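Here it is: the structure, laid out below.
All protein chains but one are shown at their positions in the complex.
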Amino acid sequence: MTTETAREVRQVSSRGLGAYRGYRPPPGMISWALHRVTGLGVLLFLLLHIVDIFLVNYGPETFNELLFLYRHPVFRIGEIVLVAGLYYHAANGVRIILIDFWPQAYRYERQLFYGVIAVFLLAFVPTAILMIRAILV
Amino acid sequence: MATVRPHVGRERPSGGFELYSWYFFRLSGLLLIFLAIGHVVIMHVINTVDEIDWQFVADRWNSPFWRAYDWLMLFLALLHGLNGARLAVDDYIRPQGWRILAHSVLWTLAIVFLIIGSIAVLTFDPTRFQAIAHAGG
Amino acid sequence: MLVTVRVQRFNPETDSKPYYQEYTVEVEPTDRVLDALNYIKWYHDGTLTFRRSCAHGVCGSDAMRINGRNRLACKVLIKDLGPKITVEPLLGFRIIRDLVVDMEPFFAQYRAVMPYLINDEPPPVRERLQSPEERELYDDTTKCILCACCTSACPIFWTTEWLGPAAIVNAHRFLFDSRDRATEERLAILNQKFGVWRCRTIFNCTEACPRGIQVTNAIEQVKRRILFEQS
Partner (left out) sequence: MYHRFDAVIVGAGGAGLMAAAQLAGRCNVAVISKLYPVRSHTGAAQGGIAAALGNVEEDHWIWHMFDTVKGGDYLVDQDAAEVLAREAIDAIIELEHWGFPFNRTPDGRIDQRRFGGHTRNFGEGPVRRACYAADRTGHMILQTLYQTALKRQVTFFDEYMMLDLLLTDDGVCTGVVAMDIETGEIHVFHAKAVLLATGGFGRVYKVTSNALAATGDGVAIAFRRGIPLEDMEFYQFHPTGIYKMGILLSEACRGEGGILRNGLGERFMERYAPTLLDLAPRDMVSRAIYQEIRAGRGVDGKDFVWLDLTHLPAEVIETKLPDITDFVRTYLGLDPVKDLIPIQPTAHYAMGGIPTDVDGRVTVDAQNTSIPGLYAAGECACVSVHGANRLGTNSLVDLVVFGRRAGRHMLQFVRENDFHPLPKEPDYRARAEVAWILENEGNERVAQIRAELQEAMMTDAGVFRTGDGLKRLQQKLGELRNRYTQICIDDKSRTFNMELVEALELGFLLDCAEAISASALAREESRGAHYREDFPARDDVNWLKHTLITRTSGGLQLSYKPVVITRFQPKERVY
């Protein structure tokens, strides 16, 4: 507690994002990292989306012209990724809310994470098939 | 044998911004699951970007329900997402100056995008353009 | 069995940054990782430095990262790890030397939650009464040995300042003790920006706790306590 040391020694600590490399992530850490990444990804899209929807006020020509961008194949794939992110974020969000408000949920933390993956796949696979088909048609 | 009744908690804590932020996260998240996934399914799966154009939006926003729906979603998603970004800033940006700067940027984004999004959703008047379109046609 | 132990080394007097050194030792499969480290220190390289004391998981001295996860070296058996073992210091702290980190910030967080019973009412002649049900409410969090496995497993702790799981566990121990009268002060501390709301329910703390404390659950209970007493 009382260390009145003024020595000249090199200070090394393992703070910062670099620490992520040093820890073998348990499932909970993976689920949280995915949640954060998908959340930030969806936010970026949301900002873009607000800009484009703002353009409806400039009339059909301006707006419809912009839609060409959205119909580009790269964006169509991005759209699928967006849906994946949103689904995961939603499913894992439900898991977090359960942990927060259902006092017994902590007992099933792992199972809930696997449940999230299951729900995600159940929802995303059919959606993805529909969306891919729409691109191919 | 008489048992002593469990009792904990007598005093009340004072409220804090982080508490409300946390609570807002959960409530808005729950609502957004329905709003955003509903939106995505309608706009990106059932309909695809191929079918969506200015007219589609104009028709949709003829209904006050869809306008309310979209505005609520915009409002919640924007705050939910930017609040998430704020947490990420708090988690990763340690120097005080950078942190304040990042917070300022986020709040500015929130206000600006909330305004332009609201303008788009609430003040959009398709008849104006339809009149122009008819006159021109 | 022959095992290779890869240890992160650092001596501030001679090294500018940490490096890894490998030792190969003959150990019994039922030996603890601590036994292997002791064997290396005692018979191969006396400069290898780590903390240790009780050697059976109740004092909390030898918390370190073993194969990438926070563990007590005296509670992990060699047979559960296989022939290659990597041992590194806890994350998020200044390294004093080799596996020894500066625990002072950790104990400062602990002290910040007022980790002691506060009750200024004149005590009865005999014990204060507490039912087994009331006692049960905080049983889990009394197990904490302050080893820092949980706090230094928290990704939020690695990147920013906050109370961390261990301090909240110890606050929980008093918040849910029917004899304590400082609920308001303690909840006010935990309700701050650097309090419980920094918890992102990642569960690394629970996974790392060598005493099996449901750390995340304790934090969640504190959150609900603040939330519901607030409204």
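As written, the chains take the letters A, B and C, and residue 1 is the first residue of each chain.
Rule of thumb we're sticking to: a contact is a pair of C-beta atoms (placed from the backbone, for glycine too) under 8 Å apart; a residue touches a chain by one contact, two chains touch by 3 or more.
As the structure is a computational prediction, the values presented were derived from the model and not from experiment.
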| item | value |
| --- | --- |
| Which of C:6, C:143 or C:224 contacts the chain that the document leaves out | C:143 |
| Where the unshown chain meets subunit C, residue by residue | 11-14, 30, 32, 41-43, 45-47, 49-61, 75, 77, 96-98, 100, 103, 107, 111, 114-119, 123, 125-132, 134-135, 138-139, 142-146, 173-174, 177, 179-180, 212 |
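In this section, only the chains that are shown with their structure count from here on.
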| item | value |
| --- | --- |
| Computed distance of Cα centres, subunit C from subunit A, in Å | 30 |
| Chain centre separation (subunit A, subunit B; CA means) in Å | 16 |
| Subunit B and subunit C, separation of their C-alpha mean positions in angstrom | 38 |
| Residue numbers of subunit C (touch at least two other chains) | 159, 200, 223 |
| For subunit B, residues that touch 2 or more chains besides their own | 92, 94 |
| For the subunit A and subunit B complex, residues of the former touching the latter | 16-17, 36, 39-40, 42-43, 46-47, 50-51, 53-54, 56-57, 59-60, 63-64, 67, 70-71, 75-76, 79, 82-83, 86-87, 90, 93-94, 96-97, 100-101, 127, 130-131, 134 |
| Residue ranges of subunit C in contact with subunit A within the complex | 10, 12-13, 15-18, 65, 67-70, 88-89, 91-95, 104, 107, 153, 155, 158-159, 200-204, 206-207, 214, 216-217, 220-221, 223-224 |
| Contacting residues of subunit C [partner subunit B, same complex] | 129-134, 137, 156, 159-161, 175-178, 181, 183-184, 187-188, 191-193, 195, 197-198, 200, 223, 225-227, 229-230 |
